[in-house]
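Notes follow once the structure below has been shown.
Let's look at chain A:
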Amino acid sequence: MTLNSMQKNGLLLGLFALVSTALVLGVEAVTEDAIAEQQRTQTLASLNEIIPPELHDNDLYHSCGLLSEPALSQQSVPIYRGYLNGEPSALAVEAVAPNGYSGKIRLLVAIKPSGEVLGVRTLQHQETPGLGDKIEKQKSDWIHSFAGKRLQSQNDDRWAVQRDGGMFDQFTGATITPRAVVGAVKSATWYLQQHSAELFQAALPQCNSAPQGDSHE
Partner candidate 1 sequence: MQDIKQFVESGQIARFPGGIHPPERKQPASEQPLRRIPYANELILPLRQHIGVSGQCTVREGDHVLKGQPLTDAVLHQGLPLHAPTSGTVKAIEQRPMSHASGLPEQAIVISPDGHDQWRERQPLPDYQQRDKAELLDIIQAAGVAGLGGAGFPTSQKLAQQKPVSYLIINGVECEPYICADDRLMREHARDIVLGMRILAYITGADKTLLAIEDNKPEAIASMHQAISEYSDIELRVVPTKYPSGGEKQLIQLLTGHEVPSKQLPIEMGVIMQNVGTAFAVKEAVIDDKPLIERVVTLTGECIEHPGNVWAPLGTPVDALLDFAGFKPEQQQRVIMGGPMMGFTLPITAVPVIKTTNCILVPSTEELPPPGDEMACIRCGACAEVCPASLQPQQLQWLAKAKDYPALEDNNLFDCIECGACAFVCPSEIPLVHYYRQAKSQIRNQAREQAKAELAKQRFEARQARLEREKEERLERHRKAAEARKQMQQQKAQDAPEQESNNDGKSSAVAAAIARAKAKKAAQEGGSAGSEASDEATTQPRPAQDKSAAVAAAIARAKKKKQARDQEDKQ
Partner candidate 2 sequence: MSFVVGLIAIGALALIFGLILGFAAIKFKVESDPIVDQIDEILPQTQCGQCGYPGCRPYAEAIANGDEINKCPPGGETTIKKLADLMGVEAKPLDAAHGEESVKKVAIIREDECIGCTKCIQACPVDAILGAAKQMHTVIEHECTGCDLCVEPCPVDCIDMVEVEAKPETWQWNLDSVKQNIHKADTIPVKLVE
């Protein structure tokens, strides 16, 4: 009796599992390419915004390498290298601001080899809607205020929100979010500035998965 029931249930459940898995795997096979394409487009869209096409002629998406650098993030982050006519023209890296108002803020920071900031985009965050979410380009122009700025030294105190005596606006009612973003962009910029030469040279492991795109949540 027991044995019978065990066999029957085991086989049936196994059968269901096989069918379900097969279905899922089938769909995956069908959608695989489309998904990859989507992610590529998405990342490219963001990248192209801050590294305009006239600044590079290589395939940014495939220029991606994985960088392990504690100054930027605990995990390895993707870095994109733009070349114009074979010359290094731009560097973009994913930076993480760990001290956002509610959790981490993922940013994309791009600079020219000269050290001038090309642009910054927010990739993902959970800041308070209506306050902290002004770091999104849809909500506010604030994020554009980084473009064209330069970092003089590691202790450049202009790189701070106004409330702390710096040159960047804070949003009304929210200081923590911009403070976190400014801090993260500052350290990312400093790192890229200092290491730009070697970064263009370095052989980095290939990115196997594209980063998440711009998020609206």
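What to note about this one:
Going forward, a residue touches a chain if its C-beta (ideal position, glycine included) is under 8 Å from a C-beta of that chain, and two chains touch if they have at least 3 such contacts; residues count from 1.
Here is how the candidates were picked: all candidates are chains of the complex that A comes from, given by their letters.
Quick caveat: nothing in here was measured; it's all calculated off a predicted structure.
All listed chains 1 or 2 share the complex with chain A, though the touching one is 2.
Those residues of chain A lying in contact with candidate 2 across their complex are 1-2, 5-14, 16-18, 20-22, 25, 29.
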